[in-house]
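Note that one protein chain is taken out, while the other chains of the complex remain in position.
By written order: A and B. Residues from 1 in each chain.
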Amino acid sequence: MNPSGTVFEKILLDVEKDIYVENWVVSSEEFKDNSMSKWRIEKRRLKGGLGDGVDIVEVDNGRLSFTMVPTRGMGIWRGRCGEDSLGWDSPVKELVHPHYVNLEARNGLGWLAGFNEWVVRCGLENNGAPGEDVVVDNRGNQKRVILPLHGKVANIPASFVSAFVKAGKPMELGVNGEVYERSMFGPNLKLSTSVTTEVGSNWLRIRDVVENLGGIDTEMQLLYHCNYGTPLLEEGSHLMAPVKQVAPRDLRSSEGIESYSKFSKPQPGYVEQVYFHELLGDERGCTKVALVNKKATKATSLSFNLRQLPYFTLWKNMASVEDGYVIGLEPATNFPNHKAFERRHGRVVNLKPSERYEVEITFAVHSDEAEVRLLEDEVRKIQRRVKPKIFSHPDLEFSPG
Amino acid sequence: MNPSGTVFEKILLDVEKDIYVENWVVSSEEFKDNSMSKWRIEKRRLKGGLGDGVDIVEVDNGRLSFTMVPTRGMGIWRGRCGEDSLGWDSPVKELVHPHYVNLEARNGLGWLAGFNEWVVRCGLENNGAPGEDVVVDNRGNQKRVILPLHGKVANIPASFVSAFVKAGKPMELGVNGEVYERSMFGPNLKLSTSVTTEVGSNWLRIRDVVENLGGIDTEMQLLYHCNYGTPLLEEGSHLMAPVKQVAPRDLRSSEGIESYSKFSKPQPGYVEQVYFHELLGDERGCTKVALVNKKATKATSLSFNLRQLPYFTLWKNMASVEDGYVIGLEPATNFPNHKAFERRHGRVVNLKPSERYEVEITFAVHSDEAEVRLLEDEVRKIQRRVKPKIFSHPDLEFSPG
Partner (left out) sequence: MNPSGTVFEKILLDVEKDIYVENWVVSSEEFKDNSMSKWRIEKRRLKGGLGDGVDIVEVDNGRLSFTMVPTRGMGIWRGRCGEDSLGWDSPVKELVHPHYVNLEARNGLGWLAGFNEWVVRCGLENNGAPGEDVVVDNRGNQKRVILPLHGKVANIPASFVSAFVKAGKPMELGVNGEVYERSMFGPNLKLSTSVTTEVGSNWLRIRDVVENLGGIDTEMQLLYHCNYGTPLLEEGSHLMAPVKQVAPRDLRSSEGIESYSKFSKPQPGYVEQVYFHELLGDERGCTKVALVNKKATKATSLSFNLRQLPYFTLWKNMASVEDGYVIGLEPATNFPNHKAFERRHGRVVNLKPSERYEVEITFAVHSDEAEVRLLEDEVRKIQRRVKPKIFSHPDLEFSPG
């Protein structure tokens, strides 16, 4: 056993150094980990179908497991904790190589053809609803372009990937990745991500840094689309969150504002409802939201900081299982309106040359009543005596309505 | 030799089960087939050029051979029967990976960059001329989108492929495939295809099922673009078909209405002519069309059922050999007008959740005068004494003109 803190890192992909490892595995057995937990990290390349050529890295800490997808912007396809699957059941079953996703297709909705991840980043030039925006082109002229739904980053392959094991009790397992969203005469943004977990634990943590590599200021948007279906999502389950304000996105969403945080059973033909939140945080800005099942015996939570991710969106798609019965918990730098609207409301990040934007989110799974009660206490503590302000109708500060 | 009816099936691709076979072959030799015919099924993956990464399955029954293309929606690239090639000589010579086909490019004409198959399905959300249509988006709003020429299915890779050999006298050879045309908030259609032939025979049969996997009703269109060039297409060859009505698609096509079913030699600069048919069928709806060579010594026929494929289109492109001298025989669920026009004329299929749409087409090659005469008798029998109604000008029931 190595001394605590020692890191073993395996580079799986480094475009600059011309390194690419097609298949690779490391596990508790080879690593002579004497703990009870059997952990494992495996890197594979998929073959055939829409996922042909997609690289995945599967991390299993012995209790919680998840699948990273370097080829799809270092998203997390799906997870599992004990018996329960994390993520959702999209109509799109297989991992889709970005080659098959034409973001500008269907009037900017092409992103949906590859959408089935548990956690998918939306950004970096833009996220949210598709539509026209004005950018400055190579001639210095204003040019109208389509900004497609949720931006490019989820469909850009990583240029660097490594897996690492950090000695300690418990040991830490992790995957690092770098994704570049860049073009000549366009944004030049680097996403560096580190996703870690501890052996035997019920959590994983994403630490992201977005850096402007360009020589001039650039805009940036970042949203974490964290999606849950059955079994955690069920009739009677609900969203738990410390809320300052919440507003329905549109008239359709205002129909359901009275029970906006409650989830129903699947309803064929259901049209999505979306709620924009301003959350409360503790003195350091830390906050926590969770999906809690009907009996309050299980929950899954997201912890993050409002100074990094000040806006939170709840996406309710109570459609039939076939059409994607799912909710999205979406902490972000903005609301997922069209970028032009967000810019007018001051919700677009500006990064100077070399400036970095850091984000940390922790995902945890709570597996019994006691753990769920603890979670409730935490959220209640953040809420304190603040009475949430709930807008019954769309408000122009939040959305175009 | 196995007892009659026993099936040997080899799974070549199964995304769900993570199975992918790069190269594989089975033949009469290994199979201890004591018949005279040397048959063979071979699966390969192409490398380099525009076809890099394309999977093909070549089936040779000893007399008739053809190449299936799982990566291009289970289309049939080209065939051969004895000396004669089946298919045509497109300006696009090589198989084109869907990655190189941007369907929305060139104002919705991008499909043409990969068009060179003998038999290619057009569908499933739409087929026919490109143009704007209105769909319902995730918010329940109407959204204008481009429906590209001939839809997506020919540029979607299969998620399941197997090859099989069925014992019997004669033996049956076949390829099964599954292709999914689906997206979150979009159509969710599954095409299951089984293409079979018998050892030593002059035919192959396509059996397709399209199923709506979604939780709500969905529209569906399906057209089989079956294309023939030389040697069967030649000056003096003609289309043989039992016709109830035929109408030219546009003014250009009405120019040639008098000899619409006759084929000329290649003419540089020729602009395509298209004829929309209502065919006659027998009491069960069965019908048959054929391309017959000048001397009536060779023909190639399509047999199908009008209850499944009620509309038939003849595409005449008598252009130079360099520009694609070809005719298309196109049985379909509709005429290949823009979908919005077909919808107004009740020619778009509606599928309820789990509803299936079945289609069967048999392709046969007739290699001497006697066989061609037999074919003529069959078609004449279906025509009986019905006098075809021939529209000299475009008719608004058939096309926008």
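One rule holds for everything that comes next: a contact is a pair of C-beta atoms (placed from the backbone, for glycine too) under 8 Å apart; a residue touches a chain by one contact, two chains touch by 3 or more.
Keep in mind it's a predicted model, so treat the numbers as computed, not measured.
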item	value
Touching the absent chain when the full complex is considered, from B:Val7, B:Val134, B:Val271 or B:Val386	B:Val271
Residue in contact with the excluded chain [from A:Ser28, A:Asn61, A:Asn102 or A:Asn116]	A:Asn102
Residue touching the undisplayed chain, where the options are B:Arg106, B:Lys190, B:Arg207 or B:Lys244	B:Arg106
Touch criterion as defined above, residue of A:Gly5, A:Gly140 or A:Gly346 at the omitted chain	A:Gly140
Candidates A:Gly200, A:Gly214, A:Pro268 or A:Gly401 - the one touching the absent chain	A:Gly214
Contact footprint on subunit A, counting only the chain that is left out	13, 15-16, 18-20, 22, 53, 55, 98-99, 102-104, 135, 137-140, 143-146, 156-159, 180, 182-186, 188, 213-216, 353
Interface with the undisplayed chain - residues on subunit B	46-53, 90-94, 99-100, 102, 104-107, 109, 112-113, 115-116, 250, 252, 266, 268-269, 271-272, 319-324
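Just so it is clear, only the chains that are shown with their structure count from here on.
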item	value
CA centroid of subunit A to CA centroid of subunit B, Å	42
